[in-house]
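One protein chain omitted, others in place.
Chain IDs A and B follow the sequence of writing; residue 1 opens each chain.
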Amino acid sequence: MRLSTLFAAASVMALAAGGQALAGPTFDAVKEKGFVQCGVNGSGLPGFASVDDKGNWSGLDIDLCKAVAAAVFGDASKVKYTPLTAKERFTALQSGEIDLLSRNTTWTLTRDTALGLDFVGVNYYDGQGFMVPKSLGVKSALELDGASVCVQTGTTTELNLADFFRANNMSYEPVVFETNDELIGAFQAGRCDVFTTDQSGLYSSRTKFENPDDFVVLPEVISKEPLGPVVRHGDNEWGDVVRWSLYAMVEAEEYGVTSENVDELKANSTNPTIRRMLGVEGEFGKALGLPADWAYQIIKQIGNYGESFERNLGANTPLKIKRGLNDLWTRGGLQYAMPFR
Amino acid sequence: MAVQERASAAAAVQPPVTERITVLAWLKHNLFSTWYNSLLTILVGYLLYLVLVPVFRWAVLDATVSGDSKEACDFAGACWTLVKVRFGQYVYGLYPEDQRWRVNLALAIAAVAMVPLFLERFRHRLTYAVGLVLVYPLVGYTLFYGGWLGLPVVETPRWGGLFLTLVIAGVGITASFPLGILLALGRRSEMPVIRSLCVAFIELVRGVPLVTILFMASVMLPLFLPAGVNFDKLMRALVGVALFSAAYMAEVVRGGLQAIPKGQYEAAMALGLGYWQMTGLIVLPQALRLVIPGIVNTFIGLFKDTSLVTIIGLFDLLGMAKLIVTDPRWLGLAAESYIFAAFGFWIFCYAMSRYSQHVERRLSAGERR
Partner (left out) sequence: MAAAEPRSGRQSRTAFWNDPRVRAIIAQAVVLLLVVAGAAYLINNTIANRERLGVASGFDFLWQVAGFDISQTLIDYDRTYSYGRAFLVGLINTFYVAVVGIVFATIIGFIMGVARLSSNWLVAKVASAYVEIMRNIPLLLQLIVWYFVVLGGLPAPRESIALGEGVYLNIRGLFLPKPVFGEGTAIFLAAVVLAVIAVLVLRRWARRRFEATGQPFPVFWTSLAILVLLPLLGYVLAGMPITFEYPKLGKFRISGGLVMLPEFMAMVAGLSIYTGAFIAEIVRAGILAIQKGQWEAAYALGLSRGQTLRLIVIPQALRVIIPPQTSQYLNLTKNSSLGVAIAYPDFFNVAGTINNQTGQAVEVIAITMAVYLSLSLGISAFMNWYNARMALVER
């Protein structure tokens, strides 16, 4: 008798503890602990996320983590990074190990629903491509029948690859690697003829090659790969913070607000959109649960989307990626921030 | 006196002068005793020549150590320049350079503090060991992680290299040893519930590969905990490694417990000792002594297994070697990097295995006496 009573009591306690824990949404938890735990690409993708000898992270995805920290704390350095492999990333987010996943992750229906995630925007529009050694003499992906293809595990690319070859009635041998670095090593050693991933990933990986000029990216793009930040499903306030941090960067570029002129514009601008965004007018910060100058802090410390893009991927970087799809909608691209109103 | 006696006894049994070994006789006896032995010697010798000479050339004669970039190396031989330039990273990982003295200091303290454990004269080794296990983690944690006494915090993701390997192995060894003993006692317990729980745990853990446990610890553990509760990734890996080796340790200790004659238990009980007194004072000291080699072998296994944390994204010695290989400035030097890491692991494991053989010999000598 006593045993069963005790058991029941313990179960109730356990249940209570479990139930209580649910009441802490990420936003409150982040504010309480004082930093954003950001899941990023662990095997290093120069331009998107890479770490130097001193342990400093940089890249487009890193800038987004910093932007969120700047918005919440007014301090872009209040981020801790968790390097993740493609395989670990969703479980790490589901389990609460990280607050935000900013790791060149493709937005798909399954991931948005069955995996318990919420995509909050797109910080890079991409598509899957192929890279081959020049010496192979291949001009088109349709000539790849019978090739052996290096691909990273747990990615949409792995699935698209299977679809593409099947749709074109071609055979291939997949060689599936756990991390991008292992893949790069094996590809350079000649283990496979083709390296496939998002095109940005191909350009980024190529900067880590011994002889980058011996390899060429084929023209075909076989899929849509909208890459963006991810939060846990049902985490709406936190999702809003991340979404609007991203939009603030895009909107700032559209209105010509840069890290250099933001102080001046904050003081003198008469443009109502800029005034609203920088917190001079309106109460947008309050609506998001952020300080009034949240967007100002993002732009001041990280810059607008265009600045971040140029700094990490643009003409002055080894990647030399053109804006293309990632140009502003006003210039024929897809980057389009929802109105600040 | 005794020494003299022994010396004269040895002199008495010395072989006759005619059988003293000369080089030729040695060769004949050990290498060319029969025709097939001669053939074997020549064949193996030739194979060794084929393998060792180019390796020696590559690794020593044609190798480069000078310079501080890849350009200093010609590719006729190994480019040890890489190891020289990045030595700090192999040892400390991404630990900030100006703070590395803390690691050195903590490891030096550990080395010095462990000396008494190997002094056979020292009477209170067990008490001392327990004290060390209780006190040292505080010292180590303070120095490694910092955060007080004016030491800046060094986050665990920056820990790496040989240092991280030693931390994981050290924590794993100190945690798995007592845990393994408890599990072994539990498995031999007369209480059915405790026995079956211990058996289930041991067999479950021993039945699955360490990677699955590490994967679970690194990725899934937070899913089992309330939202917002979180441990450090290194902490989770440590728990995984410790639990894993505890199960193996338990089986080794159980072997020792089984070898204790029943009379020992009966005598202890006859003296009126309770379970814990009997176990702690009579049974365990004998059982553990019997299985020291097995225990050291488990430690060696654990030390090697620490390399698996590379798979979950921690940068131990192997992880660092892998990371350095991908540096665009040093591409194409995988062999050098891995050989150096292998050497690092080998030194420690070999030292431990020699120690275990030494203890084994001493124990069996004791037995004979």
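Just so it is clear, a contact is a pair of C-beta atoms (placed from the backbone, for glycine too) under 8 Å apart; a residue touches a chain by one contact, two chains touch by 3 or more.
In this text, all values refer to a predicted model and were calculated from it rather than measured experimentally.
S.K.: Please pick, from A:28, A:75, A:158 or A:327, the residue that touches the omitted chain in the full complex.
M.R.: If we include the chain that is not displayed, A:158 is the one touching it.
S.K.: Among A:75, A:182 or A:327, which residue is in touch with the absent chain?
M.R.: The one listed residue touching the chain not shown is A:182.
S.K.: Could you tell which one of B:109, B:179, B:194 or B:331 touches the chain left off the display?
M.R.: B:194
S.K.: Using the touch definition up top, pick the residue from A:148, A:236 or A:273 that touches the left-out chain.
M.R.: Answer from the full complex: A:148 touches the omitted chain.
S.K.: Of the listed residues B:202, B:219, B:253 or B:282, which contacts the missing chain in the full complex?
M.R.: B:219
S.K.: On chain B, what residues meet the omitted chain?
M.R.: 30-31, 33, 37, 40-41, 44-45, 48, 190-194, 197, 203-204, 206-212, 215-216, 219-220, 223-227, 300, 304-308, 310-311, 318, 321-322, 325, 334-335, 338-339, 341-342, 345-346, 349-350, 353
S.K.: Extract the touching residues of chain A with respect to the undisplayed chain.
M.R.: Listed in rising order, the touching residues are 3, 6-7, 10-11, 13-15, 17-19, 21-22, 86-87, 90-91, 94-96, 110-111, 113-117, 136, 144, 146-148, 153-155, 158-159, 161-163, 166, 172-178, 182, 185-186, 189-191, 193, 232-234.
What we mean here is this: only the chains that are shown with their structure count from here on.
S.K.: Spell out the part of chain B that touches chain A in their complex, as residue ranges.
M.R.: 89, 94, 96, 155, 157-158, 218-223, 225-230, 233, 311-313, 322-323, 325-326, 328, 331-332, 334
S.K.: Which part of chain A faces chain B closely enough to touch in the complex?
M.R.: Those residues of chain A that touch chain B are 17-18, 20-22, 24, 29, 42, 44, 51, 53-55, 80-85, 88, 91-92, 94-97, 178, 181, 184-185, 188, 207-210.
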